[in-house]
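One structure coming up, written as structure tokens, with questions to follow.
Every protein chain but one is kept in place in this view of the complex.
Lettered A, B and C in written order, each chain numbered from 1.
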Amino acid sequence: MECKLVPSVCSYCGTGCGVLFEVINGKIVSTLPMKTHPVNEGKLCIKGWNLHEHVNSFMRLKQPLVKTFGRFIKTDWDEAIQLTADRFREIIEKYGPDSIGVLVSAKITNEENYLAQKFARAAIGTNNVDHCARL
Amino acid sequence: MDKCIACGTCAEKCPKKVDDFYNARLIKRKAIYVPYSQTVPLKYAIDKDNCIYFKNGKCRACEKFCEAGAINFDDQETEITLNVGSLIMAPGFKSFDPSRYDTYSYTALPNVVTSLEFERILSATGPFMGHLARPSDEKEPEKIAWFQCVGSRDMNRCDNGYCSSVCCMYAVKQTVVAREHSKVLLDCSIFFMDMRTHGKDFDRYYENAKKEGVKFIRSRVHSVEALPGTDDLLVRYVDDNGHLEKETFNMVVLSTGLEIDENVIELSKRLRIDLDQYHFTQSDSFHPVATSVPGIYACGAFTGPKDIPQSVMEASAAACAATERLAPARNTETRAVDTPQERDITRESSRIGVFVCNCGINIGGVVRVPEVAEFARTLPNVVYVEENLFTCSQDTQDKMTEVIREKGLNRVVVAACTPRTHEGLFQETLINAGLNKYLFEMANIRNHDSWVHADDPDAATEKAKDLVRMAVAKTDLLSPLQQTDLSITQSALVVGGGVSGMTAALSLAHQGYPVHLIEKSDSLGGNALTLYRAHKGEEVATFVKELVNELESEDLITIHENSTITGVDGFIGNFKSQVTNGVSKEEIAHGVAIFATGAKEYKPDEYLYGKHRAVVTHSEMDQLFQTNAPRLIEARNVAFIQCVGSRNEEHPYCSKVCCTHTVESALEVKRRNPDADIYVFYRDMRTYGTREDLYRKARAEGVLFVRYSKNGKPVVSADGDEVKIEFRDPILNRTLAVQADILCLATAIVSHRDHAMAQFFKVPMDADGWFLEAHQKLRPVDFANDGVFLCGMAHYPKPIDESIAQAQAAASRALTVLAMDTIRVGGIVCSIDAELCSGCLACINVCPYIAISFNDDKQVAEVNEALCKGCGACAATCPSEAPILMGFNNKELYAQIKGALAA
Amino acid sequence: MNNKVKAWLEDGTIDVFLGYKEVDHHPLPYCFTKERLDEVDDLLLSPARYSLEKIATHMTDEEPDIKIGMLARDCNSRALNVLYLWNQLNPDNVRTVNVNCCPSRLKEHGDCSYLEPETVGAYKRRVGVDNNLALKDVEAYDETERLDRWMYEFQKCIKCYGCRNICPVCFCKECSLEHDELVRTGPLLPDVPVFHMVRAVHMAGRCIDCGLCEAACPMDIPLRLLYQKVNQIVMDLFDYKTGTSVEQPPFSILGDTVTLEPKPIEPLKVINNE
Partner (left out) sequence: MTVKRITFLQELLGLLGLGGRLGLSWISSAEAQKFVQVVTDFTQKIKSLGPNPLSAFPEKRKAAAAGLLLEQSSVMPA
């Protein structure tokens, strides 16, 4: 039996509530609010309470899919990234960089979010960047 | 008669008023009537002697108003010939007519009523709708007196020397019920000679009534007179101390005894049934339901005065005795019903048919039925609506069957009367149309609507719509429920090899079923082995010997002596019991079990018992008789003390058998030793029924009966070979003493308190250690746990004749299970969704039928369909809504509630 | 204490021990094991309370026979009693190190110092129910005032289910509060007051008045007061003190004798607001 309580920060929005993941035998079974966390003081909203659910969700994407002939087909990362890059380039060439927008998620880290906006501005060349938890 | 739907219009319109005999002539009824509200079948009948049409040839009002066309003036009495193998006589009794007691002024004063009349006064369906009122002015009485033994224990003014057995208890009950009905604290007095509350839990009831303030006055009343200027009654009586007292009451109830009707005596003559001097059947103690004519059996008050539990037991006993010889013919005239194949509707979308009933004018006269039908059409998934005059009539049923087939209906709602009377009928129609019978729902727009809102048709119509909407909402979610047949092990296990157990075993074997008889000791016979004679004088030993012989020669009976049960699994029809005789173990499969584990004689530690040779118990006294001990012949004084260990704090019940046993023994001593002086110290002599004759005979032969009170017990001290008994004489009010060579203690009968057995078969035991039957009155030998039955002293102390009757009754009840090849389980039962069950055990704790068990492997609760009665207690308890009550599941009920609130 | 825990882990009395340990400057629940025995030296009594018994039930879901030791404050012990009773933990497999949760005013009644809610603001005091009030003060409000105040509180509910999630004695596999027929999915505010009433009813015979629900409520709904009322009624009606009565749960017919005889209905005390 291995049971760990792993402190973390809720990834849903920008508030930054402290959470504890209850991990039993390597599986997250529950999320608890961190009592001593200065931000949430032991409270959570419904999204925070269910953080562990998207980790364990059977609907979670675990590898890239490509939509071909209207259906999603499993593929590998190299092909997926190559395909995406090719399509981006095509679109930029045809419609200009402002035709692309980047929407980032609260479920990734701050650093990843930074990278995402950098990617938008430097790699794509667009200012159309937004975040789902823009409070 | 088939057409009558008991709507009551005929009686409403009938112009002729007649005295209502059922309500003791306290009110009037009509010339067309139902004799009483519980009649089966519930149909109106014309009282030909009072009907205006039959007298004058005119009227026929009932015919005019009967929408069902059910009135038939040409109906004739017919004679039917039935060929039967045996006959059971259950003619009941007649309440004693107290008119001949002129001193009680029954005929002259309206407020002197008989107990049966008072019973009607208390009844909700009685003349005053259950309000306590006296006949003269219908005012509520504040003070009522009951006179006991009116027409019982009386050889002077009537020839009823017997005790009617039931009056003491019913009088106490009437005081308690009357006090519940009364708005003021009702003053109740019972004038009695001996309080005979000898039934199970009766003494407790009596003591409670005393504690609650009901007055018990030991006296025989002298007279009742009218108090001039009022409707009140002046009662004169002599109290315990010999003083003449006067007291005023608002009302007097005469506790009238039970008698056999002249017509019954007449009938018995025709059937050549021998009756005793009181016109009860002549039977010996060992064949309580037999009559002098082979093949004719009797039960109820015809065999002697008795109460409901005893009558119900005897009824089952008679059924058993009457069918024993007919067993080979069982099922030879059975016909099977043809039913069409059930249609599978699981893949069909809901197609609901709604049938709205006018019930003649019963509903249609108030509720605007066409409007309700129109409304029903607008409800979701309703594809067919029909309006009927009488939905329950046979032609409508046939049509309904057709419509279901034609329109492809898969769910049916009938908006009519109550499912209590009509659900079965409509379900039958569904079955005939090839639909599962649970795809049906009723909306009661009659009893709940048109009847109660007769003065407001608009509101009633709206309510009818609500009720229909609710029913449709639920019906939409109904799913077909399955019943399955479980096979039955057609053999019985009888626990206890006393007279009860042996009788039950033998009865079942005679009926053709194998029986395993478990006896813990090394011989059969039980308590009967110690007894000398039954109360009618028969030798017990001879009978037991014959019984054992018969038992041993019966091939179908396996006797397990020295054996005990160590575990029981299963349920009705499918029990498996582990039996061990100390050497080997055996598993017995059986379909039913009968408890006949008996009871034992209490061994007291008072009155020098065990310390002085002169002091014996009843069973020891019987040994003296059997061995014809010289002590008996030599004794100069023999004394008996009653209620030793009974009716006290430790055993707050009456042991029932001891008073009779004492009187019998006193007479036996007199027979052998006429010169002996005999003293009986008693609290109440409870020689009920015809046992009263023995009491009277004992007094006639000079046996002295001295009453003592619970707090003034006789004091016994040793005096050489004799004992000295000091006692307070209630009449002289002085302390006296007698010497006795033999002092017989009438000790209590006490329970074995076999908790293990109770647990094995999951049956309850009451505070006194008696096994608790399913219903004290109506199911006296059944347990709440199906397939387990009870008889003999394990139930309560009782004499040998009552034990035998109860044993036959238990066999009879067991037979109702054994005679089936299968039992049908399922339908409206619970099923626990294992996905939702968190194994908290709450449902198991609340299940009154012990139908839920815990599966340790899966850590979930599981329902046994054979035991589940569909009460829903588990579903109400479970916080996770894991138990699903079929036909009443949460979704269906929520839908119904939403339907109710949708208006 | 530490030595006792070490000894238990070593001799196999327990397989794991649930206590607290400081991680990243936060006192957090921690599961000590035989393999890392010296960590037991860091075992501490946290000023923050977590429901260790709830973690224990999650562990037994995985390994039913695991032997668990844990730190037990009075509220933890009461929760354990309830969980034993409802067959969610096996008392034979649980060992506790009882700790006195000082400073504690009325330890026996669970009214410990953790359960003193922060002083509420003027607005709430005016229109809502002050979390610091005693039950009798709340009951003293008149009928309409009571309704208004409670509905004000319930209407704040953001339906986070935190009260249920944190509750040490909520163990149902599927919660009735998620049944669409009872509490509709979607709408916020939840069906007032059905959500809270259903939960209150389900707390009968379970709530051990630990106050974790109220502490976890982001909207400061005075849940403790509500469930205190539940406990009081359970006490009055069933003569059952949740968490300390260790016999049968109250909602069981066994308290009365199991018979199908109709029993006389004892007159119950008149409802105070009739």
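Here is the rule we use: contacts are C-beta pairs under 8 Å (C-beta built on N, C-alpha and C of every residue); 3 or more make two chains touch, one makes a residue touch a chain.
Computed from a predicted model, the values in this text were never measured in an experiment.
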Omitted chain - touching chains that are shown: B, C
Which of C:Lys4, C:Lys34, C:Arg95 or C:Arg146 contacts the chain that the document leaves out: C:Arg146
Touch with the omitted chain, as defined above, among B:Gly92, B:Pro110 or B:Gly130: B:Gly130
Which of B:Cys4, B:Leu132, B:Ala873 or B:Ala895 contacts the chain that the document leaves out: B:Ala873
Chain not shown, touching residues in chain C: 122, 125-127, 138-139, 141, 143-152, 155, 189, 192-193, 197, 200-201, 204, 226, 229-230, 233-234, 236-238, 251, 253, 256, 265-266, 268, 271-274
Chain not shown, touching residues in chain B: 37, 123-125, 129-130, 420, 452, 846, 873, 876
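Note that in this section only the chains that are shown with their structure count from here on.
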Intercentroid distance (Cα basis), chain C paired with chain B, Å: 48
Chain A-chain C separation of Cα centroids, rounded to whole Å: 35
Chain C - residues contacting chain B, complex: 64, 86-88, 171-176, 179, 181-182, 202, 248-249, 251-254, 257-261
Contact footprint of chain A on chain C as seen in their complex: 15-16, 18, 23-24, 26-31, 33, 48-50, 55, 58-59, 61-63, 66, 158-162, 165-166, 215-218
Residue ranges of chain A in contact with chain C within the complex: 1-5, 7, 18, 20, 22, 24-25, 29-30, 32-37, 42-46, 48-49
